[in-house]
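Data first, discussion second: the structure below is written as structure tokens.
Yeah, one chain of the complex is gone here, protein chain that is, but the others are all in their spots.
So, subunit A:
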Amino acid sequence: MYLSIIILPLLGSIVSGFMGRKVGVTGSLFITCTCLILSSVLMTVAFYEVGLCGSPVSINLGSWIDSEIMSISWEFYYDQLTVSLGLAVLYCSSLIHIYSISYMSEDPHVQRFMSYLSAFTAGMLVLISGGNYFVMFIGWETIGVVSYLLINFYFTRIQANKASILALTMNRVGDMGLSIGFFAIFSLFGSLNYSTIFSLSPYMNETAITIISLLLFMGAMAKSANIPFHSWLPGSMEAPTPVSALLHAATLVTAGIYLLLRSSPILEYSSTALLVITLIGATTAFFAATSGLVQNDLKRIIAFSTISQLGYMVMAVGLSQYNVALMHTVNHAFFKALLFLGAGAVIHSFADQQDIRKMGGLIKFLPFTYSVMLVGSLSLLATPFLTGFYSKDLILELAFGQYTFSGFYAYILGTITAGITAFYSFRLISLVFLTVPNGPKFNYLHSHESNLAIIIPLVILALFSILFGFVFSDLFVGVGSDFFGNSLFIHPNNISIIEAEFSLNLIIKLLPVILSLIGSVLAIYLYHNNPEFINQLTDNSISKKIYGFLNGKYYFDVIYNHYFISKGLLLGYTISKELWGFVLGPYGLSTAFTNTGKNIAKLDTGIVTTYALYITLGLLSLLFVVFAPILIDVSMLSEFRLVIIYLASIILVLSFPSLNNKN
């Protein structure tokens, strides 16, 4: 059963991708959706068995690499962490598959699309159920590649090409850090198995643990779009909306968080790494929220809110509250998928318009979509007793409850971010649904509520966005809950749930909620009731500059393009063509072989005396090499070495480019 959970989406993907023409559009939709729904049902059973009944499952499929110093096996491990995240992944993925039936119905490449979606789900499942870092890394790379394919789904669009290449290269930078982290883990622990590493980590040098933690965090930063590797996520909105919902809100971006959660027994022994993680997480949350304030693309606003929420999760990891981070990841998956799918429904019914400045007044035309978007937004801004409240608010309380500098920093930035989040969420709601219609009449005449395949996923996700937190909060983050068992490790020194629950002043607890309330009311007032004020505000050059700065994402892309990318390319060129171009590297090897061939050809002069010289030289060399043991009294091993040195020097001499300067 546990392997079927992974295999089913993979099979669906293979059938839909390689036999797409055979099974047709309907067949591919039916097969992939059925596989995903079956997989979700099995994951629910797994959640019951592993999570609720507390019996982790380990499956060893056999050895993969078995050298003397390293042994890696195909191992899958289902513990509470895996099944909790797996539940969110598979539920969101299944609903998004169903949603795509209607959303992609007019696209000519449905089979390819469904194949990618299922392949992504399979990769994500391998990632979260891998039993060692190596198997996890396979899933990690799979979702990276499929993310590239999905962002580039409309491959005829230049913007999509650019966005996908940016996403892939940005993730490669993180993967570089992650790979070095794995090398470091292997050199320190001699193994990549979770069990070995986690049981040994308390005894290791703290500096080494810090280096490893920071390297792992580099991979997580790129995957989870934290500063400074965030800039690929807004661009990835080039993908169709279901992809934005699945990859760039609910699942792919949580892979980095998963890596950090899984590595909790390593991170806990490095206070420096935890400090860095907290600071980066809090900064990311604040940065993305301020950028999201002035975005005008419907999907882009939600993308910035995703980066902001990922900042919250990373912040919770840095504060050592892994279970709260996981809870927020799962909650976020549900309400963010809802927001994206709702946005997709709006875009689809409004002539594919994405600019919120050309919408308005849609509440009369799309009342159902408005309701679900409102639920998603309220859940996102942590309205009391909705899903988001149980994790987001707790993260801020726990931050304050640490009574440290980093905790205080996280609390202040997180609380301000909560207010800003409410503001931009309700700015979206106001501009899209509430204000007077600003779009073309044609779009309004043709706007309509979506059909059942879109409505069902929205209803289910809306229910999850309302109820999931209420039902599961005590299990996941309740005081004294032992649900996670060994899967998450919080060092006893870092536990602050008691302080957060019982020692905080009421105003500290209520401040985020109050700010959220003020933010949302202000947004409705400024964008719906009194828009003159905003217009006057942006009517001078300083405001326009600030607007441009925030709208341009703090000009991070400009800085990268001007200072890093060109320099990096130049450095790469220098290394590959000039520094190592002579013998080493692919370029060096290829030129060396070409030169060798040319030089050997030059020996063919057509003059008999030259050939006689070659024969004499060859004979002398052969005599020397063969009779070396007799002549200079060496052993057989040295004799063998002599032959190798002889051959190598011939090739080296021949590979010089200017042996004969005739050409």
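In this text, a contact is a pair of C-beta atoms (placed from the backbone, for glycine too) under 8 Å apart; a residue touches a chain by one contact, two chains touch by 3 or more; residues count from 1.
Please note the rule applied: contacts and distances are computed from a predicted model.
Of the names listed as "Trafficking protein particle complex subunit", "Centromere protein S-like", "Cytoplasmic tRNA 2-thiolation protein 1" or "NADH dehydrogenase [ubiquinone] 1 beta subcomplex subunit 9", the one that matches the UniProt record for the absent chain is "NADH dehydrogenase [ubiquinone] 1 beta subcomplex subunit 9". Touch with the chain that is not drawn comes from one residue among A:K544, A:K567, A:K602 or A:R641, which is A:K544. Of the candidate positions A:S67, A:T156 or A:S635, contact with the unshown chain belongs to A:T156. Note on the undisplayed chain: of the listed residues A:R357, A:H446, A:K567 or A:K602, the one touching it is A:R357. Those residues of subunit A that touch the chain absent from the view are 107-109, 154, 156-159, 295-297, 351-355, 357-358, 360, 431, 435-436, 438, 531-532, 535, 538-539, 541, 544, 547-548, 551-552.
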